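Sending over a structure as structure tokens; questions will come in a sec.
Heads up, one of the protein chains got dropped from this complex, but the rest are sitting where they should.
Per-chain residue numbering starts at 1, and chain names A and B are given in the order in which the chains are listed.
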Amino acid sequence: MNELRAKAKELLTNGTVKVVIGYIESTTPDRTKPFIARTAEDAEKLVFNKYCVNNLALYLTRKEFRRTGVVGIVAKGCDVKAIVQLIQENQVNKDDVYIIGMNCNGVVSELGQDFSAETIATKCLNCSVRTPLLYHTLLGTLEDLPKREDKNFVLMQKLDAMSAGERWDFWEDEFERCVKCYACRQACPLCYCERCIADKTVPRWIESSAHTRGNFSWNIIRAFHLAGRCIGCNECERACPAEIPLSLLNRKMGMVAKKEFDFVAGMGLDTPTLVGTYNLNDNEDFIK
Amino acid sequence: MSGSNIYKPEMMEITDIVQETSDTKTFRLKFKNESTAKSFSFKAGQFGEYGVFGEGESTFCIASSPTRSEYIECSFKQIGKVTTALTRLRVGDSVGFRGPYGNYFPVEEMKGKNVVFIAGGIGLAPVRCVIWNTLDLRNDFKDVTIIYGARSFNDLVYKRELKEWKERKDIKTVVTVDPGGEVPDWDGEIGFVPAIVEKVAPKAENTVAIVCGPPIMIKFTIPVLQKLGFAEENIITTLENRMKCGLGKCGRCNVGNVYVCKDGPVFTYAQMKELPQEY
Partner (left out) sequence: MEEKIISLDNLSFFVNDLIKDNHIVIGQDSKEINWKRITGAKDIVVNSKNIPSNISYKEFVFAKTEPIIYYKNKKDEFDIVEPALPRQKLVFLGAKPCDARSIEIMSKVFNWDYKDKFFNERAEGSIVIGVACNYQDKFCFCTSVGLSPVTEKGSDLFLVPLDEKNFALQIVTERGKEFIQPYQKYLSDGNQAKSKEILSKIKNPEKRFETSKVSEWLTNNFEHKIFDNVGDICVGCGQCAFACPVCHCFDIVDEECDYSSGRRMKNWDACQFGLFTLHGSGHNPRETQGKRYRQRIAHKFKYYQDKFDEVLCTGCGRCSRGCPVGIDIAEVVAEINSLA
């Protein structure tokens, strides 16, 4: 923590960065919230721990930071995947971000939980980027992660084994609860569009009503728009007040991208984006 | 206490359409239902929700005068979803209408006084309503001055009426266009509205000023009026916040603790000054 504060302070005072996007303690020490540190004093408040669940890459595409100059950001491995993907999609200029990479020992699934094998986030279970792929400074040391069964994966296999009708019923039950709060979109680092398709009215592509038809079109279109782009931070699912298991959709899409195109989002600055690539040899047999 | 369906529109038929500018039209509308037509009344400054089925509703002021009760008129600029759908309609087509909503210009209190109307662009629509209201009761008012400006000649709305007003001897009408917006045989003023107001506005004494137009015009016109000695209570304007219900329910139009749709849209400058700067 002291390392982090010292680094942030140094970057802010010597002018390397204009702001540092990081975490501070929230209502209780076991909850953190995002914070924009602008001064050396602000830097003293920064923390990093197992409760730092937010993917701060979200803030990099904010208008006010686009012209700020270099922005510092405290980032776990999974957050860096989002940053890499944003750079790939030309949303963030590589030279305008300074990554304070954190060696990560897992985070909780939800704000306010104690950290344990029960509560460690699903994405952490099989994480391959505990040391970020890209950073300007690397802080922290790696420890062993607690282990538990990946229930999410088990559920995914169960869904795969279902008939289309059963799957439809499963999602109908889940989507029924959606209230169209768009927290999933707003919390997602890769949902950066100035005007989301859900907000376009001329013509209206997605009904804004939170009924079955409107909820299906919203959730499915969003999943498609993130296919091959989602980096699996699971912020959407965490943000959803209706507790819809959105990760099942996004993870499945990611697995299809891996299997069919051998592509994983956010894993390297040299790999072109999936949707930006056209290859005559691409498989098409998954389109039914 | 549950009441009737306040969101249910009345059906109106378009009986006339005037293309005011390249993107602005005026509709003349009549209620399809006889008894609604008979019982309907409104006051100058009120607005309505005009709907195209399948597209939605849009907020416009009633641009015709309450003294002419056999129809209502609205003028709208094509800007988004509903206004585009409206633009496509023809004479004989149906439009849904909810209203009249909101408060109104204090026409009764203006009687016996001088009135100066100042409008910019499409802002002439609400002012036109009270202009005709005043002209139809001409003897109740003292001097009447109309100052109207638009970006260019092509952006002037109600051109026929502007001509009619100019020709009338019992009122003074000054029309202006922004520099560069004139056409070769332009016989009006050239200059921004605030500057023209400074030049031609009547004495402030016993005079009410009604000012409607883009925020920027209002912002620069009010100091001019104050300089001329107009009291804050005698400068009257309208606020146009985004609205949905028009009924004080949907929570969209508030400026501080004021619902523009219910407590407005007409405000005196004295009232406006008390509001937080959020319009």
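Just so we're on the same page, a contact is a pair of C-beta atoms (placed from the backbone, for glycine too) under 8 Å apart; a residue touches a chain by one contact, two chains touch by 3 or more.
Here the structure is a predicted model, which is why all the values come from computation and not from measurement.
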{"item": "Absent chain, residues of subunit B that touch it", "value": "1-9, 11, 51-57, 77, 79-80, 83, 92-94, 96, 214-215, 240-242, 244-245, 247-252, 254-257, 262, 276-279"}
{"item": "Interface residues of subunit A (partner: the chain not displayed)", "value": "26-28, 31-36, 54, 58-59, 111-112, 177, 179-183, 185-187, 199, 204, 207-211, 214, 235, 238-239, 241-243"}
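Throughout what follows, only the chains that are shown with their structure count from here on.
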{"item": "Inter-chain centre distance, subunit A versus subunit B - centres from mean C-alpha coordinates, in Å", "value": "49"}
{"item": "Touching residues on subunit A, where the partner in the complex is subunit B", "value": "201-202, 204"}
{"item": "Subunit A-facing residues of subunit B, complex", "value": "80-81, 84"}
